[in-house]
Each structure stands twice: as C-alpha cells, then as structure tokens.
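Note that one protein chain of the assembly has been removed; the remaining protein chains are unaltered in position.
And then subunit A:
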Amino acid sequence: MEAPGHESVIDQVKEVLSRPVDESQPYKHWYDASDLLQTELDKLRGPGALRDGTSDPEGVAWLMAQQGLCLLETDLRHQGEACILAALPRLELRAEGAGLPGFSPSQSTHHEQQPQSAPTEHLEVSGVGHKAIAVLQRCYNALGALWSERGELESALMWLNKAERLYHGQRKRVLQQKGENKDSLPSPPGSGAEGAGQADPAYAGDVLEAGYTLTVFSLAQVHAHAGSKEQSALYCAATLQRQLASGEVQLSEWVQNCLQLSAYYVNASAFAIGQYLLDAVQRIAQVEAEKKRQALDASDGQATGGEAWTRVLDEDVAANVHLAWGKLYLYRLVASLAYMQQSGSQKPSLPYPSPEHFPDLLRFPSLSHLLPSPEELPWGVSALATTFEAARDLFNAAIPRFNAALEYYKLDGWVTEYVTTQLEVSNLYRVLAAFEQDPKRCAAMHKLRASRLAHLVGALNPQHYLGLSRSIDLETANAWRDHVDALTDKLDSKAPNKSSKAIAEGARAATHSYTRFLNSFRKEDAGQMPDRIDADNEHFFLMAAFNLGRVLHRSALRVDQHTSESDLDIMVQAYKHLHWIADYVRRHKIEKMKQEASMAEQLASLIAEKIDLSKKVASMPKK
C-alpha cells in the first residue's frame, strides 16, 4: 500500500485498520482510515483549489484510490466507487507511462476472451510505476466484485478482464526486462534463492501475484454467477494451479477441491479431464507420502507403498478420492450405455474429444513430470465401453473404489453418504446388466442389485430421511422390476412353472417396494393420497405408479383351474390401480403422460379379460 511520498499517512491508515473491530460499529475503522486519507487529500488540494489544480496529481489519484478501496468495505460503496473511478485515469496513465505493453486504458469494452494460461512463476517488479500498477490491479478487482454483487455481471467481467490484461502485460514486460538484465532483479519469492541478489525493499511482485490470483478466483465466481460453468471451471482450475505453485496449500483442502472439479468434468462427460485431475490428486498425495516416509525412520513399521498416500490426507478426503475414482468409472459406463442405445446420427458427441482440446488453463505444468501424458488419457468416445468385456472392466475398476469409500462412510454416522454411495453401486449393476446378453445372468445382476439395498429398505426414519427412504424404495422396486423383465426374456419353456414362480416372486417384491414408495405420499399413516402430488415428485410418482401397474398382475400369472382367490385379488388390485393412475393423469391434464395413461387402460382391460377367464376356467368342472 505504499504511496509515493505519503508513507506517513499510509502507516497511520495501516495502524487504524489493524485495530480490533468494534462489533457495535463494524465500519468505524474503515471510516477512520478514509478520514485520514481525506485529510491528506485536502492538504494536497488546498483550500479552494480545483480538483485538477494540484501539484501532485499522482498523489491525489493514489490517495483517492486508497480511500475508495476503504469505503468499498463499508455501506458507503457508492462513494467508494466514485473515488476509484476519479482516480483511475491518472493511475492508468502512470501504468501506461511505465511502458506496459499491450495495456491501454481506453480498452474498456468488455468481451469474452480466451483465458490465457495462468502463469505460476512469480513476477519480479520494482519502482513507482509498478506500485501504481499494483493499486490499479486492486481497483479493478474491487470494481469487479462490486459490480458482481450488484448483479451486473457483464460489467464485473469487464473490470476483471482489465485486471487480467494488466497482469499479463506487466508480466510480459518484466520477463522481457529479465531477459535483458537478469542479474539485477531480485529472485522470486519461494525460489530458495532470495539471498542471491539484493532484494528491493519496495518489491511489489508478491502483491501483483496475489492480486492476480484474486483476479482469477473472482473470474471463476463471476462466470459461475453468469451461468458460464465451463469458463468458471477453467478459472477454478487456474486458481488451483496458482495455489499449488505458491506452495501455500492445505493438502486435504486442495485435494478436495480438485476432486470436486473432477466431478464437474465427469458429469459433463469430459472423462479425460476428470481423470487428469484425479491423477494429479493421486500423484500429489503420493509425493507427500514419500516425503514423509523419507523424513521419518522407515523402520517404524509404516507401510511405504500402496495406500500410504491415504495417510497424508484427512480420512474423509481419502474416502472421497476413492469415491471420485468410482464415479469416474461409473459415469463412463453410464455414458457408454447411452451411446450404445443411440443409433447412427443421433449418437451424442462428447466434449473434449481429443488431446488437442485440452485447455492450457487446466494443466498443472509443475506436475507434468509426474502425470501421464495427455495422449494416454481416455478422450472422447475412447472412454466408452462398446462390449460387455470393456463394460465389465469399468465395473471391476469401480467396485473396489466404492467399497473403499464405504469403509469410511458407514451407515452409522454417515447416513446420507452411505445411502447415496449404495445407490451409485446399484446404478453400476444396472448399467452393466444392460450390456449382458444372457438373460439369466442379467436377471442375477438385478437381483444382486436389489439385495445390496435390502438392508436399507424401511431402515431410515422417514421423518428425517424422507427423500432417501423414497430413493431406496424406488431403486429397489426398479431392480426387482428389471429382474422380472430379464426372467421373462429367459422364460424356460421346459420348466414354465419354475420360471413363473420366480417371476411371481420377483413381481411381488417389486410390488412391495413400489407400494411403499407410493404410500410415502399419503397424508398421514395410511391416510388419503393427496389429490395432486407436489411438482418436485410427481414425475417419479407417476413412473412408479405405472411401473406398479405393469408388474402387479405378474404376481399372479396362473390362469387355469388352479388360480387362487389371492391371485384373483391381485389381478383386481392391478385393474383398479391402472384405472386410478390413468384417471389421475386425465384429471390433472398431464399431457406428457397421456400415452402411458392410455396404455394403462389397455392393460387394465386385458386384465379384466384375464379375471373373467380365470373365473370361467375355475368354474369349469375339473377333470
């Protein structure tokens, strides 16, 4: 914050801002700082002097900028903004005069530009001009934040892009100077060579670097606010890079953030980038583990290989690493299925289809010697499984990861994480089963899927976990339904009764779970169903209700003289249920479910025929 020629007032301001904050007057210290700066400004301008009639216009600009930055921390933001805007022209002129290449104060139009890679080597600066640049950078960042908070995101981006250009321009200039006269410049901080040269006491490199990290971080946020997730993700990666290069990271926190970013790319089906980020996490943790091993006596019994990297991370973060890998494989499998199910020209294209599409901002140059080369990553459709064997490989890679995560995320203590992870595992089985050609094995997979969830059915208190309870019931029901469908495909003509029995059992299990799910919408225990289900859940409710209608009558397949009363009851229930759900759709004019409603009524009429036929056959004299 050093101001040329105004060091004493700056010292006073620093002292004021360092005092403990009075909670009853939280802005007071900022007001006091602003008042000190105002006093100094008044001295420069003199009584009656015009604003421009000062002998130290740069000093005035400097002080106004500082005052503006103070006021932006208070409820007097408009005044703060006005001070900064008044100071900018002079500061920009000073920066231009400092020979800043590529920077022009007149470039105030905002436009999206391709983000440049976020440098990680520290910048060396010195001199008064550079201090003006540092303050200018702070002003641009502050105005960017201000406009973002006003909801004017284009304006916010305009200011932050200016800050970005300012930094890159300054960087280019200093690197050029370094090339001309390398030895005269101080060493970058953290390089270990600080003693090698005479450090400039007015060194501003750290300030500019920190300022640029804030610019990059702010850009990540503003792009997120504007809904530009892809841009936001790039700047988040840039921020992570700069944190890593600064050496000032808390490992677990950094890893967690990298995992979350990986999850973003996995969700976007950018699997190569997702994997790159996970590889980076793994390598960094392994390097840290190795450092610790070397620092300690290796004979202390600590494992030196394998899973040693988990011990340098907080336990939950280590579990999240496993979870992230599991999800990467799972969503590759899910994308593979979607790809397989689309035909010809409708096949979706995946983002980042090749290494050439790997954005610079996403790379970690300081880790390049540790990570696989980009060409080794699964880009585009090469990430997808096209055969059962390839699908199984992904499945086999995912399962141990999910199981490792579940070692930490146990049901007792981590209900939400445990259940959501089990639902992911169920999804894994579901998708693999879709690749399986043999109906018997397919049916077995769906049964295994249901059995993994069995201990959770009815286990959660719906008062606290209504959403999760419903999810468990619906997933279990769907698993049994898929099991029944697979059994139907493999109906053994040589042993029809055995097959029918297995189908009926599966159908009953599906019916039980669908009914639990639908009953969870009743107003109170065993009370009335509401006339209309809430919008959040209605789609799931209807899907479940139609599925129930489809499987319910399967619980009773026998249409002969052995049809029991209970089988007839089941068929009657199915008939009534199908009409009920068709009526619900019609009553509420739910257009998107009209076809399903019509089919439900067709099925109902067939079931009615089945009931009549059963009664006729039952009434026939037995041979």
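By our rule, contacts are C-beta pairs under 8 Å (C-beta built on N, C-alpha and C of every residue); 3 or more make two chains touch, one makes a residue touch a chain; residues count from 1.
We adopt the following convention: contacts and distances are computed from a predicted model.
One chain of the complex is hidden; its UniProt record names it "Kinesin-like protein", one of "Kinesin-like protein", "Transcription factor IBH1", "Golgin A7 family, member Ba" or "Cytoplasmic tRNA 2-thiolation protein 2". Although one chain is not drawn, the whole complex shows that of A:34, A:67, A:137 or A:213 it is A:213 that touches it.
Shown as candidates are A:64, A:145, A:270 or A:585; the residue that touches the absent chain is A:145. The omitted chain makes contact with just one of the residues A:67, A:257 or A:555: A:257. Of the listed positions A:31, A:339, A:465 or A:580, the one in contact with the omitted chain in the full complex is A:465. Interface note: of A:245, A:317 or A:361, the residue touching the hidden chain in the full complex is A:317. One chain is missing from the display, and on subunit A it is touched by residues 21, 23, 26-27, 73, 75-78, 144-146, 148-151, 153, 156, 213-214, 217-218, 220-222, 224-225, 229, 232-233, 236, 239-240, 243, 253, 256-257, 259-261, 263-264, 266-267, 316-317, 320, 323-324, 327, 331, 409, 411-417, 420, 423-424, 426-427, 430, 459-471, 474-475, 478, 485, 488, 534-537, 540, 543, 546-547, 550, 553, 557, 559-560, 592, 595-596, 599-600, 602-603, 606-607, 609-610, 613, 616-617, 620, 623.
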